[in-house]
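The other protein chains are all here in position, but one chain of the complex has been omitted.
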Amino acid sequence: MTNSQVALLILLFPAAGAILLAGRGWRLPRIVTRIVGPGVVWASFLATLYLFANSVSGDFTYWTWIKSGSFDVPFNLLVDNLSIFMCLVITGVGGLIVTYAVGYMDKEDGPSYARFFTYMDVFVFSMLLLVLAGNFIFLIIGWALVGLSSYFLIGFWYHRRSAVLAARKAFVMNVVGDVGMILGAFALFVTYHSATYAGVFSQLQPRICGHGGPCPQATDTNSLELAAFLLLVGAVAKSAQLPLHTWLPDAMEGPTPVSALIHAATMVTAGVYLVGRMHPIYDLAVYAHGAVAIIGAVTALFAATIAIVQTDIKRVLAYSTMSQIGYMFLAVGIGAYTAGFFHLLSHAFFKALLFMAAGNVIHAMNDEQDMRKYGGLFRQLPRTSWSFLIGSLSLVGVIPFVGFFSKEQILGAAFSKPDASLALAVWAFGFITALVTGFYTGRMWWMSFAGKPSPDRPVEHPHEAPQVMLVPVVILAVLATIGGFIQTRALGFGPHLVDDFLKSAVGAQAWEGGASEVIATFVTMLLAVVLFLAAYRIYIQHAWKPWTAVVPWAQRVLERKYYFDELYDAVFVRTMDGLARVGLRYVEEPVIEGILTGTGELAEAGAHNLGLTQTGYFRNYVLVFVAGAVVVTLLILARVSS
Amino acid sequence: MSGFDAGGSQLDTSWFLLLAAVLFILGTIGVLIRRNPLVILICIELMLNAANLTLVAFSRQLQNLDGQLFALMSMTVAAAEAVVGLAILVDIFRHRDAEDIDDLSELKG
Partner (left out) sequence: MAVAGGIGVISFRQPIRSVLSLVVVMLALAVLFLLLSAQFIFVAQVIVYAGAVMVLFLFVIALLGPAREMGKSRLRFQASLSALFVLALFGLLWAMLQGVTYRQPDKTVDMSLFGTVQSIGVGLFTKFLYPFELTSLLLLVAAIGAIYLSRKEGDDR
């Protein structure tokens, strides 16, 4: 079995699973779905491990898909350390989540059950295609398919109107991003006449001078900037960053495993992957590059503030995701690519953990998601509570959990980047965000697990989730605990396996930190912990007044999510509505309906009129005979005389 | 020999043809104008006779007996047709009052 075949297998397993489940899944016994659904993802994971273990790397072309003039699109997969890294995350964490879903979705009936796993497998396939693609066209295909899978999965419970609307919203915003991305790819093609990564990047190489920045004599950065900005639009939409972020909280309408997989661990990180993959471009397009960092930083703080006032446990996690991805954007935006991807990995661990643990709680509480109705779950759901705590501490960035190492590496990189005021500015954002993160995470944990049970509790004696739902959670908790030790750069010393691994793909971080970086790191952590505990004082002991009492207007702003939804509704939705109405009245009804029914009416009228000749009167018919005879005679005469 | 000789020989073929034409036209008018089905059938017979006249006239002109033989056939067919037509008429009008052929307009539409 050659490496290229193994690489292809990574894609084929989930595709096969999806096809099988789509065609036959609802007719076969449930056990088949339970095995095939997660099974194919694990199979892909094994294939990926194979490639990882053998340090495979290569650009494998399987066949030529389109060849038209200089537009040459092969079906090729680019296997390098970055794509292997992403595949490990997708198939590994994805495998755990899909396995978890086997238990979570058990209440569904046969056809729906199979449908869910079909969609999940389709999603895994699409995401893998996205990260393995070796050219822009297949990247776009994977990109769009991922958006489509997200639509299917968010709207999985399609009888719920809110779910349908959320799915639609997500899809529309994703499409906006898709358009940007496609235009960006076109811009690159127009300039560099190649659709493959290898083709485009090879032409950029000469422009990169020794220290990693553009050469002074490099021309043509304008087209690169344009392309980079357009690609950024796609990344922003997919990763739910400002300003294309409003779909992510609504996406929580989907089942919890969906939130875990798509909206925490994988799909939303596609934007980060994109910037990383396109780093030769972003290294040269400095303005776009800076924009990445700014967007990330602002989104991180923005989302964290909104998370403070959320009452739905999944929404807290959704905004938290938005915020953490902001960190990743921040990292890749300033050139600390490996830090960004390390946080991607770490976030996949602890966010999936958090979502799944939350799923356990929701499951135990009869689908109740309002945290105000929780309280005191620690004693009754010990294992879930501990896992959730591990995830929370990881999120806050507390040593020794993996979140500490990854988040602090990012902040450290921003803090210590030489000659960059931008980096320092975004560091400030990241710093404040970390503190706010501590606060909202604490609020979330204390409200749900500590204190006295709420009187509105739907279930008096909740019990733990079944094994199939607990085991993945525990596994992730373990990973979140020990995972940090593969890269302890935040401490200024120790292993840096992630850096080493990804160096070949995205380049090494070009600067080193110093002691001040480590000090800043610990200060951040301590302050975050302080706020974590402060939440306890406020919400459980009610010792201090909640800040919302002090500035009530701020609470309103946050609850309305800074009025973004209202803004978009007024500007875009109503406009489109109006346009649609105009179109209906002036185009659809008169023209199109007119043509359709008009053709029918025309045929009818014609038939009716023709039918008038069938008078039934013998004498009329004879008249016609005679008239015919006259005509014929005329013709004969005419012919004879000519 | 051209038709309508100035010599006024009544045996010129053209006169016969002209007569046949007139009779034919009269018969056609009859079919178109009259409403009694019986009369219509009679007018059809008239038209047939006119055609026979044409045939025989040409037969003599070209001195070929085929015209007469054909006219004989035509006569036979006309007889048969008259018989069948009358039988149909009788059948139809056994139940209705036989006056107006316009009453038989069930194939309308």
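Chains here go by letter, A and B, matching the order in which they are written, and residues are numbered from 1 within each.
In this text, a contact is a pair of C-beta atoms (placed from the backbone, for glycine too) under 8 Å apart; a residue touches a chain by one contact, two chains touch by 3 or more.
Quantities reported herein were computed from a predicted structural model and do not represent experimental measurements.
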| message | Touching the absent chain: which residues on chain B qualify? | response | 1-4, 11, 13-14, 16-19, 21-30, 32-36, 38-39, 41-43, 45-46, 49, 52-53, 56-57, 59-66, 68-69, 71-73, 75-84, 86-91, 93, 97-100, 102
| task | Spell out, residue by residue, where the missing chain touches chain A. | result | 617, 619-620, 623, 626-627, 629-630, 633-634, 637
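The rule we apply is simple: only the chains that are shown with their structure count from here on.
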| If you average the Cα atoms of chain A and of chain B to get two centres, how far apart are those centres in Å? | 92
| remark: chain A contacts chain B in the complex at 611, 614-619, 622-623, 626
| field | chain B to chain A touching residues, read off their complex | value | 28, 31-32, 35, 40, 101-102, 104-109
